[in-house]
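Omission of a single protein chain aside, the complex is shown with its protein chains in their original locations.
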């Protein structure tokens, strides 16, 4: 199949544009998206094509998020930009108490096709209020599907699914990945939710990860391969639902599990994966399950401190040493 | 030592009143607290004594929470009522981005003695937006100490500590426990944060729990004792910090761990406990760690459905059956 | 404005329906038949009635925790409403919502809402979709309380509606209280409508207990909004005759205050008007009340006889592709 190289940001735009062409009720809005194509340029690819469906808003997060419910129930398919995952908190109730509950509270009367999307995670030296990864919260509270892709090909296929299904979805796009390039099939395709991707097959240790940490883990795996340690790197791609089967089968094979995420280690989503795996594959585990995550403090502005707080390849390598191989 | 019987709500009022007498900068505010003593009557015990320091506010959660930062930095010690844990979300950014970060971002310039307090958890048939337990989120995001007491004696002693320490604290008081009675020492005392209480000693299975589920677990333990199964029930009392030592020592003794909480099972705080324990006591575990929590859906209004979603003693009993005793 | 006798009687009947429903709900709550907590619309019937009568079925409304009146005015079946209050299977929300979350999208009711001001952003989004994407002439009415007008969501929604010139009527039901707190204390302005200036939109205050005034003002406002005038803030002064919720000890107000306010309640006020006009006499009045007593009794019977949803069905309806709690 023919493929083209494109950035993560452009892969998203391509998916949205294709679907906008088919479905005139898709529109997108948020802060700073229409004039300059998003604060990370992530909307640039859409500008000029559907300008009446790419809309700037005031700084009013509670309405930005809550409006999605009204828009969906009025018969449209809104894609809402949240600007920074950190500012999901400024309209949090509209998400947790409205978007995530109204279908259930109504007894399932109608579909609620909403996409919340935006940048999650570290952006260098942006300090405590602009570098949080908060996807774990949406795995805990029920009511939204959680997508957290690591490559242009994945983000394209997952958007195509998101834009053709009936439920609220939140897409965490990592700030540092918008410019990352990769090959994407020229033909349209969808990637189902709940299907992990084994980014690298291996035999010694299963690594479960997402987003930017997929790449850090892959680098660690490449290095470890030189010393004869074989990592199987599983990219979950979606956290709600998450692919238990692929993870558990891998752990049954390797006997070892390391979970790697950028968000805080304490009570992060890795804890859920660890809890389920130790329950379902107890007899297969040769070692404890280890987790890599950010240190449990807010992010510091000072560069060295940020590097220390935020996990990367080095932390993966260090943690692997704990396994009794 | 002489003791008196009092309700959970009155034990809180007693602690606050004693401290208000000593410290004229303590004051408390929130919705519906001054006219009728709180929506659950939980402020009644304070009325008439310090009326100028018990203040009703408009329905303005973002300011209710965010104001605590200004009040603390201006040299007072605010106790802020959040009305329903569900509505922490309506002012969430003021908590997560301000209260929980400003000390850190400032480089530790000054103390930030703030108490956020209010009702958490199930209140029968209040449906999806009035029965959430959301303490897990505050264990994940760093920056606040999390207190979640189960008895009048505990809540009294923990408040005494909270009101005499320098950092933000959030106290989750269970809606169904305000009226619960218990004995409290007549003499003043404090209970340190991070010190669990073994509510019942046992040998077969360690149960780690908090709040209302302590009582459900104690009932289960009493019943199981009749069939010769001995549960050790550990009430964590605080989640940040949490008492690893007591839990791990108990698991090393029993070889089995069950975590019981009312909040959603998926990515709830139980997952963190499970992850840490399997890491630290891997070789001591005879069985997988199991967890009891709410089903991963919003709460339903319909009574039978709510009973099905929300965990209770029966779920503890059912889960215990999974252990190979 | 010329209003026919038939229309006036129809409006009267609508208010009687709402009142009858609420009285029965109150009784059955005290009976311990209705679980949870319910907030009654008694004393505020003229607002929902006078406004919603001008709406089409495809017009949309957002409601509040005090939502029974809005639902009934928008055409809800009292049977399915009562069944929902009982948590039963054929209730509007299959028993999952209850009083505080009663809603029906087919009727254009985008939800009663347990979050104060929670409906305002939803209305803003519906208005946006209508105006900018669907380009129909539907309108949206957002009901909310005086207490809600102090939440940030109010401000954001009004600014939003103004800048996009959306077809939204913001209706504040100024019933003097937010739970236990008097709005004279907690709200910085006497008239919420004065806040309209801060959004460069029209603000109007009416006597919300005067059905005719509400009805006539709403007629004008709604038709203007439908024709593209942009949003309007319509304030209806009323009074919450009952406690905040059924069972509220009401220690924050004097009985005398409430008693006095009963003299101004909208149904008898309108009755007096109809009787003066000779559109209503005691006999017809009694007939109407009996008719709705019967309607509500039937609704009650229906709700009681309906079955509860099963426990396991609690795991449906979260997502369209139901995979329940394993999800």
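As written, the chains take the letters A, B and C, and residue 1 is the first residue of each chain.
The working rule: a contact is a pair of C-beta atoms (placed from the backbone, for glycine too) under 8 Å apart; a residue touches a chain by one contact, two chains touch by 3 or more.
Everything numeric in this text was worked out from a predicted model, so none of it was measured.
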**Message:** Among the chains you can see, which ones touch the chain that has been omitted?
**Reply:** A, B, C
**Hidden partner chain, touching residue among B:124, B:165 or B:249** = B:165
**Item:** Among C:111, C:152, C:266 or C:309, the residue in touch with the chain that has been omitted
**Value:** C:152
**Prompt:** Looking at B:93, B:250, B:275 or B:300, which makes contact with the chain not pictured?
**Reply:** B:93
**Item:** Residues of chain B in contact with the chain not shown
**Value:** 24-25, 27, 29, 52-53, 55, 57-58, 60-63, 65-76, 78, 91, 93-94, 97-98, 102-111, 142-143, 145, 165-167, 240-241
**Message:** List every residue of chain A that touches the chain not included in the displayed model.
**Reply:** 31-32, 35-36, 39, 56-62, 86-87, 90, 124-130, 295-298, 300-309
**Fill in**
Missing-chain contacts on chain C, rising order, are 150-156, 158-159, 162-163, 185-189, 194-195, 197-201
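Everything that follows uses one rule, which is that only the chains that are shown with their structure count from here on.
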**Request:** Would you kindly say which chain has the C-alpha centre located farthest from the C-alpha centre of chain C?
**Result:** A
**Message:** Please tell me the distance, in whole Å, between the geometric centres of chain B and chain C computed from their C-alpha atoms.
**Reply:** 36
**Fill in**
Check: chain B positions touching at least 2 other chains come out as 86-87, 90, 127-129, 296-298, 300-301
**Request:** Indicate the residues of chain C shared as contacts by at least two other chains.
**Result:** 93-97, 101, 113-115, 152, 318, 325-327
